[in-house]
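One chain of protein is taken out of this complex; the other chains stay put.
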Amino acid sequence: MIRLARGLGALLALTLPFWLANPYFLHVVIMAGIFGVLALSLNLLLGYTGQLSLGHAAFFGIGAYTSALLTLRLEWSFWLALPGAVALTALAGWLIGRLALKLRGAYFVLVTISFAGVISLVSVNWMELTNGPLGLPGVPAPELGPWSLRAKSAYYYLVLAGVALSYLVCARLVGSRIGRAFLALRENEPLAESVGVDVTHYLVLAAVVSAGLAGLAGGLYAHYTRFVSPEVFLFTYTVTMVVMVVAGGKGTLAGPLVGALLFTALPEALRLATSWQWQMLAYGVLLVLLVFFLPRGIVPALAAWRARRAS
Amino acid sequence: MLNRWVPVVLVVLLAGALLTPAGFAQAPVKIGVIQPLSGPVAASGNYVRMGAEIARDWINARGGIGGRKVELVIEDNKSDPKEAASAAEKLIVRDRVPAIMGAWGSSMTLAAMPKLEEYGVPMVVETSSAASITKRGNPWIFRISPPSEMEALGLERYVAKLGVKRADFLAVNTDWGRGAVGAFGDMLKKKGAAVGAAEFMDQAATDMNAQITKIKATGGDTLFLTTAVEQITLVMKQAQEQRLGRKIITTGGSSSPTQLIKQAGAAAEGSYHILFFMPWFPEAMPDGKLAKAFVDEWNKRGHPFEGLTEGFRGHDGIATIAEAIKAARKDEPKAIRDALWKVSLMGVNGPIRFEKDGPAGKESGQSKPSIFVVQIKDGKVALPDFLAQK
Partner (left out) sequence: MEQLLQHLVNGLVLGGTYALLGIGLTLIFGLMNVVNFAHGEFYTLGAYAAFAALALGGVDFVVAVLAAIGAGALLGALCERVLLRPLRAESIDTTMLVMIGVWIAMQNGELLVWGGVAKSIPHPFPTAPLVLGPVSIAPLRVFVLVLAAGLIAASYLLIHRTKLGRAMRATFQDRDTAALMGVRISRIHTATFAFGSALAAAAGALLGPVFLAYPSMGDLAALKAFCVVILGGLGNLPGATLGGLLLGIAEELGAGYVSSGYRDAVGFVIIILVLLLRPSGLFAREERIG
C-alpha cells in the first residue's frame, strides 16, 4: 500500500510538467520544492537533534547571495556556483555549530536569530559586495550545454533533483548510526553523553549538513527568481520554514515536504479564494486550527490514524 | 480548456463592440494591480489602490474603454519581492491581465520584472525610484514616477533660494533611501554645497535619537530626510526633543505634510517637502480641473486627506494604461506596449509621455513627472516664499 503510494507519488512528480500546463501552478510547485529543501534542512536540526534554529533564513540568504555573486561577478557557471554556495553555507553552519554547541533551547534560538540579524544587516550595508538594498538583478538562469533551463518545466526538474538529493541525504543520515545518535541526543542528552555519544561532534555535523541544504535552496531560489535582495533574510522566511516543519510533522522525513507543499499552496489558494484583506488573517486562523487539531503535525497524525485502523 | 476559448470570445465581443457602439453585456477589460497592502508600508499601498479605484470608476462612468468596463484585479505583495513575483505570475497566467500597474517599492518591481519579460506583459511603474529599473533593458517597463536623480534635478533650481550650504542626510536603509542620498548628494556638490553626514535607519526603527545626536554635531544647516511618513513624524519629533534646529527637506513625495501637521505638530513647522501632487492648491497643478475633481472625489469617498499625495499615483497609472488600451483598440499585451509609447495624456501630476531610457533596442519608457516644493507654515501647507511671490 505504502509502496504503491510512493510509486504513484514519484510518477506524479516526474510527469508533472506534462499535464500541469498552467505555468502559474508550476511556479507554485517550484516554490514549494525550494521551500521543501529548506524545510528538510531545518527538520534535521529541529526534528532530529531538537535544536530550534530561528536564523535559518541566514543560510538561505547566504546561499542565494553566494551563487548570485559567483555567477554575476566572477562569471562562474551555475554548476560551479551552486556547489560553491553550498560549501560556503556549510562553512557558516560549522561556525555557528562550533560557537553555539554549548547552548541549548532558548539560548541556541537566540544565537541563531542574532546571527541571522547580523548577516542581514551586512547584506544591507556592505554596498560594495552586495549592492546593498538595491539588490542584485539579472542573476542568470542556468544552462545545460546548449540548453537554457530558463523555462519553468526545465527548472522544475532541476528543483525536483534538488529535493530528491536533499531527501536522500537526510534519509541516509537519519537511517545511519549518526541518526540514532541524533535521536539519543534529542531524547536524553546526559544519557547519550554517558554512553559515549560525542554530543559536540554530532551537533556540529547536523548544523553543517542543515546549513548546506539551506544554501542549496538559496542557490536554486536565486537562479529561479533571477533577483536577490536583502529581503531573502526576512524573518518571515524563517517563520514559514518552522511552520512547514512543525505542521507537517517534525522528526519525520515526509513531514517537511508535506508541510512545504501545503504552506506554499495555501497562500496562493487564499489569493484565489478571497480578496487581499482576508488572506493573511485567514492564513493565521487556519494555522491555529491546524495546530489545535493536529498538534503533532500532519504526517504523524496520518501514521497514528493508519496504526489505529490496522489494529 | 476554458482559457483556450477566451481569445475567441474576446474577438467576438470586440466585433460586437464595433458594431454596437452602446455595447451590451461585454467582458470587462482587466488591469492587474500589485501593491503592498499589508506589512510595514501598507498605508501607502492602500492609498495607491484607492486612487486606482477612482480612475477605474471614472473611466467606467464615461462608458468604459470602447464600451467595455474596466476591472481591476488587485494583489498584495506583502512588501516581499518573492510575493511580488508570485502576484505577477498569478495576474498574468490565471487572470490573463494584459497590463499591470505596480509594484510600489523598487525591490518588488525588480523582482516582478523577469515575469514581464517571460510572458511579454507591460507594467506601468507608479512609485519605485531606483534608477536601475529603467536602465536594465526591460522593454515592458513604463515608469511614471521620477527616479531619485530626476527628483534631485527638479530641486536644483531652488537650492540657492532654500539657502542650503551644508547638508546632512538621514534616510531609510533601502534602495529608495540609499538612492536619494546618492542623487541629492551629487546634485548639491555640483551646486557648491557641502555634504556632511549620511545616516541610515532601519525601515522598522522607531528611535532615531542616536542618528540625530550624531547629525547635530556636524554643524550643517539643512537635513535631507528620505523615508515614509511615519518615520518622518518620529524623526521630526525626536529632532525637536534634541533641539536639532535644522531646516528639514523631505524627498520622495511620500511625506504627506497634512499628516505631519496632525501628528508631529510644532515639530514639523518650517519644513520643506518635495512632492509630486499638491492637493491643498489643486488649481496650481498643470491640469487644475482634473486635480480639483480628483481631490473632491477622494474626499467624497471619505478617504483620508493625507493619502492624496500617494493616491494620485494610482489614478495616473490606471489612466495611462486605459489610454494605451484605448489607443491599441484591443486588450492584448503587445499592442498595449506599443500603444504606451504613443500615449500622451494629462494625469493629476501633469503630462505623461514616455521617453526611451536604457540600452538601445530594449529601452524602457520613462515619463518626466512634474515636481513641486511646499512648506509647512503656521500649521498649514503653503507654497514657499520664493515661489509664492511669483
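A few remarks follow.
Think of it as A and B in the order they're written, each chain with its own count starting at 1.
In this section, a residue touches a chain if its C-beta (ideal position, glycine included) is under 8 Å from a C-beta of that chain, and two chains touch if they have at least 3 such contacts.
Everything quoted here is computed from the prediction, not taken from an experiment.
Here is the thing to keep in mind: the chain we left out touches A, B in the whole complex.
Contact with the omitted chain, checked across A:Leu103, A:Ala164 or A:Ala269, is made by A:Leu103. Screening B:Ala160, B:Ala217 or B:Ala388 for touch with the missing chain picks out B:Ala217. Screening B:Glu199, B:Asp316 or B:Glu363 against the full complex identifies B:Glu199 as the residue touching the chain left out. Only one residue in the set A:Leu74, A:Ala87 or A:Val118 touches the chain that does not appear here, and it is A:Val118. Mapped onto chain B, the footprint of the missing chain covers residues 37-46, 173, 199-202, 204-207, 209-211, 213-214, 216-217, 229-230, 233-234, 237, 240-243, 259, 262-263, 265-267, 304, 306-307. Of the residues in chain A, those that touch the hidden partner chain are 46, 52, 99-100, 102-103, 106-107, 109-111, 113-115, 117-118, 121-122, 124-125, 235, 239, 242-243, 246-247, 250, 277-278, 280-281, 283-288, 290-292, 295-296.
In this section, only the chains that are shown with their structure count from here on.
Of all residues in chain B, those touching chain A in their complex are 37-38, 74-76, 78, 80-82, 85-87, 89-90, 92-94, 106-107, 110-111, 113-114, 130, 132, 136, 173-175, 177-179, 200.
The residues of chain A lying in touch with chain B in their complex are 22-24, 27-28, 31, 124-125, 127, 132-135, 137-138, 225-227, 229, 231, 234, 236, 268, 271-272, 275-277, 279-280.
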